[in-house]
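Everything on this sheet refers to the single structure shown next.
Chains shown are a subset, placed as in the full complex.
Just so it is clear, A and B label the chains in written order, and each chain counts residues from 1 on its own.
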């Protein structure tokens, strides 16, 4: 199975699928091609939240503001999964989560169990410098999938692209941590979803036992489900990802709270 | 085969797919994840129009304004199909249509032939109360599919969720009927499609033999195909679903007629 994620919209993902299907019979599953354009951090967040729900797979990710520069292409082994994409950090939070989940599952006894292993994929023979999704990452993902699916290895080379070599150098990315001091929390909106939920980096436990929280100075009910407040009412809740999110029952939280991805937000518990 | 329908946009449906693929190798086919947000009636209409074109399948539907309340999760047997979703009526018009089509096909001799059978799916062990699509309906659909595909039965329980029990209590939903008195029809716009066609609940036969119809007082050509009128011309026609729809050739009927889903509309034949 190969999952596909990008910020391409339509129809460019189809070219990636065609290229992959020239090289593999794998099942293809779209995660999203509507990730916020060139927003590496937002994609990293979504991938970390969604990929762990998949069975072992190859995850092809192309959110790549650096296309055409000499940023590397990489593959990352993470538990039973392998990720393929640009070396800009977008794969890292998901890779760590996948490796760590494997670790938990196996009650690992070695310190290396949840390690990730990064490989650089050479692409000096790529056809174009403007559409690496089609000309680098799709053929790489197909080759990695064939090898991974057969025996959980990453291939030594990708036909028509170049060699694949282990590396310790890669661009890391950690999603920002909130500052929690007593009852004061300073967090950040990581993404706004299609429902208008403003999803923060603040862990859900801060709302434990609270009926109300102040958000940027305004008192807002802290609830378990949207349905606890009337339609149109602002609320803070713990989303399916375990973080605090700010929303409006049957409305858009981002608009009501005046928040977008990257904005900081103060909570008073 | 499992079809997936929701009002989730992107990327939440991918989490549902991952969960399902942990549990089944079934083919997954998206019906739509762009149903009008939390509009149970619009989704019910589209499902009734589209699902009967599929071969026998499990249909997973999540349009669920009541997520987080104690509304039940249900599975409905309907002919060779089975539907899984929230107990808010969204499944009912499609279930009846599927059961009735099976009835027609089999020239049934028993009164029960086109009956639907409803089962409640317990989910007291669900992981979250905010994302039932991922944590309740996707695992339920996978379990139902495995059982249905094997021998046309619904399972007694879903691993990790709870028991599945037959029930006679469920939320019903019937799409509104038009009032037809002589040449005066009072109907309603059920949905507006992506082309801007305002699709009403008025059966197409009312246009039989007519060249013109008055829509909210305005004379409009009644035609068989858009191409019969010039570009930009308003028209009434019988859509692929068999209902009267109001449109503009190469334009948007909803904007021209000033109609949206839920609006009433008067036709004078």
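One rule holds for everything that comes next: a residue touches a chain if its C-beta (ideal position, glycine included) is under 8 Å from a C-beta of that chain, and two chains touch if they have at least 3 such contacts.
The structure displayed is predicted, hence computed values, not measured ones.
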Let me spell it out: one sequence, repeated, and 2 copies placed. What is the copy number of the whole complex? 3
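Quick note on the criterion: only the chains that are shown with their structure count from here on.
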Cα rotation angle, subunit A onto subunit B, in degrees to the nearest 5, is 120
Counting in whole Å, what is the centre-to-centre distance of subunit A and subunit B, each centre being its mean C-alpha position? 32
Once bound in the complex, which stretches of subunit A touch subunit B? 1, 3, 5, 29-35, 46, 49-55, 193-195, 224-228, 237-240, 250
Per the contact definition, I'd like the list of subunit B residues that touch subunit A in the complex. 8-12, 14-15, 17-19, 21-22, 28, 37-38, 65-69, 128-131, 134-135
